[in-house]
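The structure appears below as structure tokens.
What you see is the complex with one protein chain gone and the rest in place.
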Amino acid sequence: MDRFFYLTFDGLSRGAVYAAFALALVLIWRAARIVNFAQGAMAVAAVYVAYSVTGATGSYWLGFAAALVFGLLLGIAVEKAVMRFVDHSSPLNGVVVALGLVLITQGVLGMVYGNEYRPVTTPFRRDAFDVGGIALLSRYDVFVFAAVGAVVVALTLLFTRTAAGLRMRAAAFAPDVSRLLGVPVGGMLTLGWALAAAVGSLAGMLVVPTELGLHPTAMDVVFVSAFTAAVVGGLDSPIGAVTGGLIVGLLLSYVSGYLGATVAPMAVLLLLVVVLLGRPGGLFSSSKARLA
Amino acid sequence: MAVNPDEPYRKQSGLLEVEDLTAGYGAAPVLHDVRFTVRPGQIVAVLGANGAGKTTLLRALSGLVEADHGRIVFDGEDLRDVKVEQMVRRGIAHVPEGRGVVTELTVDENLRLGGLWRRDRADAARALDEVYDLFPALAQRRASAGHQLSGGERQMLALGRALIGRPRLLLLDEPSLGLAPRITAQILALLRELRDRTGLAVLLVEQNVRSALSVADEGIVLSLGRVVTRNSAADLRDDADLRHAYLGF
Partner (left out) sequence: MTDVREKRATEAVQSKAFKRKKTPHPIWYAVAGAVLVAALTHYLPPFRNYQLATVGAYFTVTAGLTVLTGLNGQLSLGHGALMATGAYTFALAQNRWLALPLSFAAALLVTTLAGVVIGLAAARLRGPYLAGLTLAVAVVVPSVTSTFDDTFNSDMGLSIALDPPPGAVAMEQWQAWLCWTGALITALLLAVLVRGRFGRDLRAVRDDETAARLAGVHVARTQVLAFVVSAACAGLSGALFAVLAQSVSPGAFPLTLSLFLVMAIVIGGLGRLAGALCGAVLLVALPALAQTAGERSGSQRLEGNLALVIFGVVLVVVMLAAPGGLASLRLSTIFRRKR
């Protein structure tokens, strides 16, 4: 039973990260109808920046801030320099361009940093402390919960309480009408990419220390889990993304805990297949076909 | 009675002056050499059969459709260099065909969206209250999502949202679409009242020729993207040949 509790908390902690990453995917999907397949690679780039800054200054938090700022700027650059010019008559165009960005990012990172795994530091210890005699979660897990929770709250407030959030939602749902009402739709799109990329970078910062280490392809598997989370929740739904993230995290944790870590990726694949075929609009919607 | 559309029959400086406007989608233009004038406080009806180019005309005026050549002068400024999202700041409000209610947003959010661009926050808030006073039905449904509204409520919402910007020119595309005649009449009467009270000018696209001409001061008739007739509303009402040829009643 102790083990079950431990796995549950571990799963929630992982799930929180997937939730953040899935949120990043949902943000761009809602704003631009593009699944950003480059999200993982962009996040890895931001973590490398943090790695360099932390290495140079000795401060984790400076690196942390640098990663978020870099992610923000990278999101702006990708939208303004590339994605803006993608033809949207077929949804595949955006996918293929994003894949090109994956290759470029991974190649550049490999050139600059090399293709070996690099250990990264964490601001808090990762060994679990006891709660009532049971080792449940670590200080790092608490940090993860806090960080992701803060992001969720901040995004919720942004979208429901601020003018910018209202503009972003309107621009995503009805671009022409929004322009007639004075909303700079292009700018809102850029803002969406910037936010999403920053959230993705945060997820990268949180997840890389819990995996094998820093590597240009470090986020490939994480991307698959996060994509699954986003699909489980429905690509259109931020709440769904968070829920989906937690579900995927729990699944991964239980499967690795009880069946072995190498089975976990397959469990995610299975979940993805089951949801895509059985519940096409995500677990929380009733739409029928995945025609997007 | 023959009317030469190229000769301005009333020489007076207008709020909106359209000259030789040619515009369309891609290769072949839809509108050809359209010219007309809207003066402050004037209600001008744009009439014509389905596909005549009425919607395209409004879209070209607000920049959603690019003009191939010609001039669109609003208050002395050529609008062709102005971005779509700047139009509302110039004082032009466009209620598009199908009303353009953002169905995923609530009534209140839709209305606030109409005033977000305004610097004068206090007046935007005042305008919001005025719209709620004007359309009590909306006030009751503040928190409802746009897709939960009836057609009439949507039209009120779209119109109200446009009014929050306190426009000088309102481009209104088929407000009567799908509405009961009584509600259409109310909305058209409201336009007159707004015009009298605030000096609002209206370019009104309507299929319902009779009621459009009953509120309009002037009318222009489009056919195949060309202005075939421009005249006072009273004359248009009485012109039997014209009604037969272009307006079908």
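For clarity, chains are labelled A and B in written order, and residue numbers in each chain start from 1.
Operating definition for what follows: a residue touches a chain if its C-beta (ideal position, glycine included) is under 8 Å from a C-beta of that chain, and two chains touch if they have at least 3 such contacts.
A quick note: this is a predicted structure, and the numbers were derived from the prediction, not measured.
The residue touching the chain not shown here, chosen from A:7, A:20 or A:35, is A:35. Considering the full assembly, A:103 is the residue among A:56, A:103 or A:212 that touches the omitted chain. Although one chain is hidden here, its contacts on subunit A can still be listed: residues 34-35, 37, 82, 85-87, 89-97, 99-108, 110-112, 114-115, 217, 220-221, 223-224, 227-228, 231, 260, 262-263, 265-266, 268-269, 272-273, 276-277, 280, 289-292.
Going forward, only the chains that are shown with their structure count from here on.
Between the Cα centres of subunit A and subunit B there is a gap of 44 Å.
Residues 62, 64, 84-89, 93-94, 96, 100, 102-105, 109, 112-114, 116-117, 161, 165 of subunit B are the ones that touch subunit A when the two sit in their complex.
On the subunit A side of its complex with subunit B, the touching residues are 163, 166-167, 169-170, 173-174, 176-185.
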